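As you look at this complex, bear in mind that one protein chain is not there, while each of the others sits in place.
On to chain A.
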Amino acid sequence: MAVKVLNPGLSTTVQDLGRPGYFHLGIPIGGAMDRLALRAANLLVGNDEGAAGLEAVFIGPHLEFTRDALVAVTGADMPIKLDGEEQPSWTALKVRAGQVLSFGFLKTGARIYIAIAGGIDVPIALGSRSTYPIGALGGFKGRAVAKDDELPVGNAAGGEEGRSIPEPLRRRPGMPAELRVLPGLYWHRVTEESHRNFFDDQWKVAPEADRMGYRFRGGRPLQFVERDQPFGAGSDPSNIVDSCYPYGSIQVPGGTEPIILHRDAVSGGGYFMIGTVVSADMDLIGQLQPNTPTSFVKVDMDGALKARADRAALLDRIRSVFD
């Protein structure tokens, strides 16, 4: 044991880079919503980039350390305190046995990542330590951490106090947030006017936004191309014969409120999808608060691959801090 939970925050879960390979059985990849932030936190404390850390949304936990540790907090902008004294973010911090790590009020962003040298050492379930609460799988006993939980930490393998990720390498959504979208999937189900409106309108993150999906409001309702509904699809024009859902796909039940599926996505269902957020921008969604104004920006596959390359280059620059 190395970390005792004094206060769990709102929802704090153990996450790594997820468990690929089981989506065909309905078990999603999971893992950190903002993967760049988790990787950066792990690098700061000398862990493998994919080591398990804690993801806390909106409200930080209070954690008591029972032995000395190297800790880093990245992601959302939320004051970090050690025994009440404010500490720098995106920086490797030395924590002494008996000290308490706590947090002030969230300023911008939505999720912080707490990496501890050695990583959170819960058992591996289907190749990952990520928490999938619906399936009571992985993480700490298959659930978010709770008061008085004692989290096991592995053996540290180096890492240096005081190292920091430079400000320009801390990726954050803009204001308004812009999410790049590749149209496709069931794009043909809505009219050309709705195609334009979807990208022209400004949307806002709805309160129903979690690890499974982010809902948006405020744009004009989509109009469907008329058709006789296919057998097995259901009667609403937004229904399809239940299909797989890609990560990042945008379904619009009833044509009104787009929902972007995220790391804990349901693997399929019966709503048409208008397109998919490019892989490079999935991290950004994890940092959106409710009510954040958001625009969807249309890209083609070349644009999606360019965004992917840019994100990979940013990760390389973060890694080069530690060369």
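Here is the rule we use: a residue touches a chain if its C-beta (ideal position, glycine included) is under 8 Å from a C-beta of that chain, and two chains touch if they have at least 3 such contacts; residues count from 1.
In the analysis below, contacts and distances are computed from a predicted model.
K.L.:
UniProt name of the unshown chain, from "Peptide O-xylosyltransferase", "Multifunctional fusion protein", "Urea carboxylase" or "Respiratory nitrate reductase subunit gamma"?
P.N.:
"Urea carboxylase"
K.L.:
Tell me which of A:P152, A:G218 or A:G234 is the one touching the absent chain.
P.N.:
If we include the chain that is not displayed, A:G234 is the one touching it.
K.L.:
So which of A:L10, A:I124 or A:M301 would be touching the chain we can't see?
P.N.:
Considering all chains, including the one not shown, the answer is A:M301.
K.L.:
Out of A:L182, A:L222, A:V252 or A:L288, which residue would touch the omitted chain in the full complex?
P.N.:
Touches the omitted chain: A:L182.
K.L.:
Under the stated touch rule, tell me which residues of chain A contact the chain that is not displayed.
P.N.:
Touching the missing chain: residues 20-27, 125-126, 132, 134-137, 142, 182, 184-185, 187, 230-235, 240-244, 246-249, 266-270, 273, 275-280, 301, 304-305, 307-308, 312.
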